[in-house]
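Here is the structure we will look at, set down as structure tokens.
Of the protein chains in this complex, one is absent; all others appear in place.
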Amino acid sequence: MFQDLINEALETGRPYIKEGEVATYIPELGRADKNKLGISIFCRDGSRFSCGDTKDRFSIQSISKVISLAVALEVCGFDMVFENVGMEPSGDAFNSLIKLEGSNSHPYNPMINSGAIAVASFIEPKVSFEEMLELARCFCQDDGIVLDEKVYRSEMSTVARNRAIAYLLESKGVINGNVEEALDFYVKMCSLSVTAESLAGLGLLLANDGVDPSGKRLLNSDTVRVVKTIMLTCGMYDGSGEFAVRVGIPSKSGVGGGLLSVVDGKMGIGIYGPSLDAKGNSIAGRKILQFLSSQMKLHIFAKKD
Amino acid sequence: MFQDLINEALETGRPYIKEGEVATYIPELGRADKNKLGISIFCRDGSRFSCGDTKDRFSIQSISKVISLAVALEVCGFDMVFENVGMEPSGDAFNSLIKLEGSNSHPYNPMINSGAIAVASFIEPKVSFEEMLELARCFCQDDGIVLDEKVYRSEMSTVARNRAIAYLLESKGVINGNVEEALDFYVKMCSLSVTAESLAGLGLLLANDGVDPSGKRLLNSDTVRVVKTIMLTCGMYDGSGEFAVRVGIPSKSGVGGGLLSVVDGKMGIGIYGPSLDAKGNSIAGRKILQFLSSQMKLHIFAKKD
Amino acid sequence: MFQDLINEALETGRPYIKEGEVATYIPELGRADKNKLGISIFCRDGSRFSCGDTKDRFSIQSISKVISLAVALEVCGFDMVFENVGMEPSGDAFNSLIKLEGSNSHPYNPMINSGAIAVASFIEPKVSFEEMLELARCFCQDDGIVLDEKVYRSEMSTVARNRAIAYLLESKGVINGNVEEALDFYVKMCSLSVTAESLAGLGLLLANDGVDPSGKRLLNSDTVRVVKTIMLTCGMYDGSGEFAVRVGIPSKSGVGGGLLSVVDGKMGIGIYGPSLDAKGNSIAGRKILQFLSSQMKLHIFAKKD
Partner (left out) sequence: MFQDLINEALETGRPYIKEGEVATYIPELGRADKNKLGISIFCRDGSRFSCGDTKDRFSIQSISKVISLAVALEVCGFDMVFENVGMEPSGDAFNSLIKLEGSNSHPYNPMINSGAIAVASFIEPKVSFEEMLELARCFCQDDGIVLDEKVYRSEMSTVARNRAIAYLLESKGVINGNVEEALDFYVKMCSLSVTAESLAGLGLLLANDGVDPSGKRLLNSDTVRVVKTIMLTCGMYDGSGEFAVRVGIPSKSGVGGGLLSVVDGKMGIGIYGPSLDAKGNSIAGRKILQFLSSQMKLHIFAKKD
């Protein structure tokens, strides 16, 4: 019966695919099949549900910002991270430079590119990319996660704007360590290949207070609380506010078509749907989550019994 | 024992009073006693707790935006409100004009002045100020709420920037009805005199899904969910994101020193503390809520059992 | 022979009419005949040349900012004017609010709406509109200048954005006197009806150091120098820089289709061509001036012999 609801959710989202487009600003992303659609739900009680293209690999893109933020909070601490990066939604596009212009300004939050590049520079001297890859596999319960070399090279070939952001951060003293290495680290993290199932696994970890299904604590409770809050306020680019109102589930999207959602205390949801709306969010994914939130009362402020 | 905790919370906040200042841009607000501090908590089970200056009247200021949004959703509907006003945190100051500059732009959300003036213009042709006053009394369970004529006149004497915002909205076709009447309505709503107890009453109504303590439904469930979400993402001016991370309780502050908080499904909290931080939030109030959130696990993403 | 050149200039400009549009944001301006085109040149030696629709009346619009600035410099003095209004090109649109956003900001220059409304507020308490009308007639050597009541009323019916600017200025303490009266004064000045000949007359006055053809000094030498410089750097909206490079003649355009040019020490030029380019400048007028500047070596930095 839950499976039926998920199937229905998928079909509710599917018609919107044609209204969106796959991302093209990174050439390799433009090769995605716009019609792919899949959803996986991993519940805290151990049950798992999938429907559609949930084993297709795609690049994680901005959803990696969640992993990086979590690791940064663990290895660098809350204070170091948030002395240099804010916690505020910016109201501007994810790759905006405007709010970096003022003399005292720093990145508004860790979910926009500038904030995530700063966070990458905090982690990079302490945790190697290979270690991060291993952590990603653990968090997502997916040993199949690898660096997608094609995406990585494609993104590095069109990285000028992010490099501009990185050097602007350096000029403000926000970068810790070497700029080019931070940038490389950031792009590699964006190029991890995941599936809808990987994201459901990551979502479950966050829904379960940082404890994995085997009962092992991978992340501290404080880290997880911070991450979920920032996903809620900043996770869906400059559509985060509307998404919070309409869906009310902490989520993070990536332009590779992935969507990570955390129903706190209950389940992790992973969606793959590379047809994007104008703000860079999976267009079918948004609709699926809106349907599920409404049907299953998953909104953070859904009526309490 | 709960009373002890509340007393302790108050004392935790009190030392911060001296680091803030009362608002002065509206002359009458500058006459507030910076050292006042009080907190009231009204629980869903009917119990009520107060400590400090909880019967002092002060002007509601921006907290009235919560009442106006709720009424607008009820009488105009979700679509009319949000066709003309966004749901996004802006990342800019509450009285900013920057994001109104573009040709298609509209107010980012109903918690900043531009959004609230637009909302006032939607309500004003349908609900008189006298009716709004009556609604405010019901929502807050406080028949003592009145229009503070001194504050109203003081604010009207320095209203030039808000009038500029109102006319800019008119030039964009966002204002419904007469500009000057919308502005007058907006300023009157800001000039309602409330107490910490009034705010606790309003908070309880929202915590209880729009049903008042007598069991009467005053607001629809959908309205209440939207209002709480927007309070969470936009309620603390441009400090909303950080407050969500650190406290995680939907709240709305006013420069009169009031702070309204909603612990969903549990309780309403009202605080009066007119010494403000640089962003316009009650400085002691923020600390009190952070203490209570931490001690009582009130954060929306506090560990679920 | 000079007449032949002027005729040729007019025909050089005429084909561009179809690439532009008349202004429509003030309804009454939208009734202009797009195909009208005329040029008048009044030389310092007393000779006068005209071609095309040089006796058609149209509303002066922004060209009145030149008259107002000149009068403000005479009656209020350089210091009062430029303590409150800058002399810098803004790089933004004429009705922009962006650069007024900061706490210490003031209008960038007297040729954009915000600056001109401020200037109007400086003059209005000292010089009545009737006196300004008389001054305009003297400056332009045209007794036929009147207030076009239709344009004035039409503009007042769509004045919301300028009113917003006026109140924003008041909130910054830039307005001297009453806001509404300053705004009314500003709009009336924009609604003066002139001809291409009127503008040639005004241009000649400025070209001749403030001395009219009868030998009477109407403006001080310093005033005229300031006005010409600001026309050069700020007179053609956000196309002023390019116009200075390509044409190099101090000019001021209005969305009514007028174009005032001053060939310093030599002649005044008035053009009427209500088909506008995207920046609000007469599209044929620009081409005509570019032709004349090139043919007659009128650029301020044309090769000196």
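Order as written gives the chain letters A, B and C; numbering starts at 1 within each chain.
The rule is short, and it goes like this: a contact is a pair of C-beta atoms (placed from the backbone, for glycine too) under 8 Å apart; a residue touches a chain by one contact, two chains touch by 3 or more.
Since this is a predicted model, take the numbers as computed values, not measurements.
Considering the whole complex, the hidden chain is in touch with A, C.
The chain not shown here is touched by just one of A:Ser50, A:Ser64, A:Ser96 or A:Ser154, and that residue is A:Ser96. When you scan C:Ile41, C:Ala244 or C:Ile283 for touch with the missing chain, the hit is C:Ala244. Residues of chain A in touch with the missing chain: 96-98, 100-101, 160-161, 163-168, 170-171, 179. Residues 86-92, 99, 108-109, 209, 221, 224-226, 228-230, 232-234, 238-242, 244-245, 248, 250, 264-265, 299-304 are the ones on chain C that touch the missing chain.
Here, only the chains that are shown with their structure count from here on.
Our note on geometry: chain A versus chain B, Cα centroid distance of 32 Å, whole angstroms.
Distance between chain centres (mean CA atoms), chain B to chain C: 47 Å. Per-chain CA centroids place chain A at a distance of 54 Å from chain C.
Among all residues of chain B, none touch two or more other chains.
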